[in-house]
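== subunit A ==
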Amino acid sequence: MSDWAYILIAWIATFTATGAYALYVIRRGRKLSRIVPPEQRRWM
Partner candidate 1 sequence: MIRDVALVAGKDLRLEMRSRVGIGQVVPFALLVLLLFAFALDPERGVLDRVTSGLFWVVVLFCSVLFIQRSFGVEAEDGIIDALRLTGLSAPSIYIGKVAALVVELLALEVVLAVGVAIFYGTTFGGFPLLLTAAVAATLGIAGSGSVYGALSARLRTRDTLLPLLLLPLLAPVLIAATRAFEVGMGREAGQGWSWVALLGIFALVYLSLGALLFRPLMEDA
Partner candidate 2 sequence: MESVVHLRSAVAVLGRFPALAGVDLDVDHGEILLLRGPNGAGKTTMLRLCAGLTPLSSGEAVVLGVDLARQAHAVRRRVGLLGHATYLYDDLTVTENLDFWARASGATTADGRAALDRLGVAHRLWSLPVHALSAGQRRRVSFSAMVARRPELWLLDEPHAGLDAAGRDIIDGLMREASSVGATVLFASHELDRAGDVATRAVEIVGGTITAPVPPAGAPLAASVAP
Partner candidate 3 sequence: MTTTTSRAASPVPAAPTGTGSRVTRILGIASLIGVAVLVLYGLRISKEDAQLGETIRILYMHVPTVSAAYLAFVITAVGSVMYLWKRSEFWDLLAASSAEIGVLFFALTILNGMLWGKITWGVFWRWEPRLTTTAVLFLTYLGYLAARAVPTSTRTRGTISAVIGIMAVVNIPIVHKAVDWWRGLHQEKTIFGTVDPDMKGTQLFTAYLGLTVFMLIFAWLLIHRFRVAWLAERANDVGLDAALAERRAEGTADGSANETADGSANETADSSANGPADGSANEPANESADESAGAGLGGAR
């Protein structure tokens, strides 16, 4: 495995992990906001 392979793994892993976490948070936000009544969901 050449140096470049590890570098690519580093970048890909970092961004996919962050992206996956972002999706997880967004999905949870959507799921929860179906339960909570609208007037409590005023965001700035």
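Criterion applied: all candidates are chains of the complex that A comes from, given by their letters.
Here is the rule we use: a residue touches a chain if its C-beta (ideal position, glycine included) is under 8 Å from a C-beta of that chain, and two chains touch if they have at least 3 such contacts; residues count from 1.
Please read these numbers as outputs of a predicted model, since none were measured by experiment.
Enquirer: Number, please: which of 1, 2 or 3 touches subunit A in the complex?
Expert: In this complex, the candidate that touches subunit A is number 3.
Enquirer: Which of the residues in subunit A end up touching candidate 3 in this complex?
Expert: Contacts found on subunit A: 3-4, 6-11, 13-15, 17-18, 21-22, 25-26, 28-30, 32-44.
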